[in-house]
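Of the protein chains in this complex, one is absent; all others appear in place.
Chain nomenclature is as follows: A and B, assigned in order of appearance, with residue numbering initiated at 1 for each chain independently.
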Amino acid sequence: MTPIIEFKDYTFKYRSQVEPTLRDINLNIYPGEKVLIVGPSGSGKSTIAHCMNGLVPFSFAGDSTGTLRIKGEDPAKLGIFGMSKLVGTVLQDTNGQFIGLTVAEDIAFALENDKVPQKEMFQKVDEVANVVEVDSLLSHAPWELSGGQKQRVSMAGVMVDDVEIFLFDEPLANLDPATGKRAIDLIDKISGTRKATIVIIEHRLEDALYRDVDRIVVVGEGRIVADVKPDALLAGNVLIDQGIREPLYITALKHAGCTVKEQSRPQHIESMELEPYKEQVRKWFKGAAFEKKTLNTESALCVNHLDFSYVEGRPVLKDIHFDIRKKEMVSIVGKNGAGKSTLAGLICGFLKPTSGAIYLNGEDISDQSIKERGEKIGLVMQSPSQMISKPLIFEEVALGLSVRGVPEEEIKERVYETLKICGLYPFRNWPVSALSYGQKKRVTIASILVMNPDVIILDEPTAGQDYRHYTEIMEFLKSINEKFGITIVMITHDMHLMLEYTDRAIVIADGQLLADDTPANVLTNEVIADKAYLKKTSLYDLAVRCGIPEPSQFVERFIHHERGQREGGGRNGKNSDL
Amino acid sequence: MARILTYEEKDTWIHRLSGVTKLVFFLLWTLTSMLTYDTRVLLVMVVFSFVIYSMSRTKWRQVGSVLKFIAVFLVINLIAIFFFAPYEGVNIYGSRTELLHLFGNYTITKEQLFYEFNVMIKYFTIVPAVFMFVVTTNPSEFAASLNRIGVSYNIGYAIAIALRYIPDVQDDFTQIKHAQEARGIEMSSKASFMSRVRNMASIIFPLIFTSMDRIDVVSNAMELRGFGKHKKRTWYAGRKFTAADYITLAVTVLITVTALVITFYDGSRFYNPFL
Partner (left out) sequence: MKIRDFQSRDLWLRVAGHRLVVRKSSAEMERKMEKRFGIKEVVAIGIGTALFVALTQVQIPLGLPNTYLQPRMAVLAFLAAVFGPVVGGVVGVIGHALGDAFFYGSVWWSWVFPEAVVGIAIGLFAAKYAIKEGAFDKKAMIVFNIAQVVGNAVAWIVVAPLLDVLIYKEPALKVIATGRRRMSWQCAADRSAGYASGSRLFQNRCEVFEP
């Protein structure tokens, strides 16, 4: 069979770069295959995607050597429009990709550009809307849809074109775990019914593997470092070497001292052959250390029976009640649009509660202005570009102090000190723009930290970050939490984050407090996980299948072990890009 | 951010009209109302406006907040006219019927009151027309119909994109503003001018740069789906011109011509009851 995508000794260099981003790529993908491409940020995996859909070289110019054939054609000759007939791309930014004013128009966009008569469009749109189950939403505007629905519309938008290759660029990046699962399901369905070739670019391996893939290609530093069956990949060590997170159950098996074999079919925990490992896992469980953290009793942030609604009679939050203790690291989780960000807005004073109160260090702050609260409660937005407004790092970090009229000498002192804590001191006079994404994130954290807040609230601190950057950001937050006793609250739907770095998870679903418990308990409770659009952790399945009666205990032990490893020189030199 | 007027889907004959028909109506109607000061014409137009407005089944909820704003604006303007040009009416109508002396050089005259009454009913003719155009015209259908009468689909689509992303940009603005306020940047009028400008810049720059990101993503997404491939494109939301469109256009032109003839017939734009 001839491959539908064929890279041969392919090297590509962006015009703006000195070094090639891709080197000697040899990759064949055959019709009907479903291939997952994984790799850390900067590995070149996105560039491979851009080569496949024609963005390289048409939107991002550069020089290439070697050959690339898509269905026997040279993309450079076919042009980006010719390519769009062969390859349908679903972008990571589902909101940005949603161009039409309604669902139906967005799906029809490619047809419109192809001068398809209106009647035919109606028919085709109805047809594909059915496949991705958005047929009841056809007249909805984008702001009436959830992230998952937008993504399904994007899929429909490329399906109308009868493309033979579907390219998914980090389809899970902006979705909560349950919605992500559904997306993977839908991709599987498309691959089954359409006999299309599917290429998925993703670094969240465990979630992407929720359904079978034929092969996994691992990209590292512009080269292909592995191109194997999933079972073989999970049995090897390539993932760890490349800084990609393994599925948690694999990590747990390794902690227990097991050597995962390819024959055990480790691709899915549900169907994996666990017989050879059970004994060892149970033994590890019995022997593993476990420590119950004693909670500080002093309250830092107390939310007292809070109600909120934009329109009377339609509550967004109902009777939210929790108490975050000093020095805690807490996650607020729940499905997209459950009211998490609204809660942050209420705490920071952007919104006024309908009833209830918020206490900081035991003091009611209901009457305080945004600015007054801002001195004690810092808010870090999801994207650094939403916060950074000054050209120089020093100025950016100093902003909060200088608008409060702090004397210049003191500003300098405090900013330098903060920059040292954040590892940004060497760059103090650099332009912000010269920094990497992770470093920019630090600048935004530094600009909050400099005001000596008691509590820092972070909105999705690790969204879209690969494992290395994730670890870097989280370790940094952990260090300021430990060193300075700052209470840290994170709004997230990253289950790894809540499991690995927080002691408590506050679960909100449909505007109500669903649970306030340890992450291990939350993620092993099917009812809660379902309602909050979370996903049961695979550690739970591992524990149950190994016959361990207390799966949440197993999870606790696993986390404890992990943390111990990280602290005990777990840094393998990959943790810092400074 | 303030709620703005937006299109809402309903099934009335006005909603079913083509966007271009409504645009022509809107343009001619506002033009006529700007040019004429003939009270009789204006009164007829006001009645007409309100009839059409009620036929469009527009709800108070859709336009209420904007309407309140306009009302305030109108009152301020009427007062301002009086203080800047208290005898404009006297100049226009060529007579002076004093009603009440206020102070200094300010006297209320019948002519001035009548003149300002004209200004006010001008608003009443224009505002419903604008409202109707905005709340009954499906933006995509509008882009399609603009394209049909020969406007480049690039411009039509640019307008559609603008309407699509206004809510997103407003969200961005609110979020950025909040984040900066929490850092202590205040938008209050207490601060000095330069610091107010600088504070505003700390919102505007991130907003512009976030939008630049968006331009990248959206234009890539559009390109990947073949936008600009051909000289022409079809429209999912397009609609054929119907008899109702032709009738509406004919009536609109008729009214405009009649109104302008009546207005300029005697060489003055004003109807003068004081003669």
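Here are some notes:
As a convention for this text, a contact is a pair of C-beta atoms (placed from the backbone, for glycine too) under 8 Å apart; a residue touches a chain by one contact, two chains touch by 3 or more.
As the structure is a computational prediction, the values presented were derived from the model and not from experiment.
Taking the complete complex into account, B:169 is the one of B:169, B:244 or B:262 that touches the chain left out. For the chain left out of this panel, the touching residue among B:222, B:237 or B:255 is B:222.
In the complete complex, the residue from B:52, B:113, B:200 or B:244 that touches the missing chain is B:200. By the touch definition given at the top, subunit B reaches the unshown chain through residues 1-2, 4-5, 30, 34-35, 63, 66-67, 69-70, 73, 77, 80-81, 84-85, 88, 92, 119, 123, 126-127, 130-131, 133-134, 154-155, 157-166, 168-170, 173, 189, 193, 196-198, 200-201, 203-205, 207-209, 211-216, 218-219, 222-223, 227-228, 269.
Keep this in mind: only the chains that are shown with their structure count from here on.
Between subunit A and subunit B the centroid-to-centroid distance comes to 43 Å (mean Cα coordinates, whole Å).
If you check the complex, the residues on subunit B that touch subunit A are 9, 138-140, 160-161, 163-164, 167-168, 172, 175-176, 178-186, 195, 199, 201-203, 205-206, 209-210, 213-214, 217-218, 220-230, 232-238.
Partner subunit B is touched in their complex by these residues of subunit A: 53-55, 58-59, 80-81, 84, 89, 91, 93, 95-97, 99-102, 104-105, 108-118, 121-122, 125, 139, 142-143, 157-158, 161, 345, 348-350, 370-371, 373-375, 377-379, 381, 383, 385-390, 399-400, 403-404, 447-448, 451.
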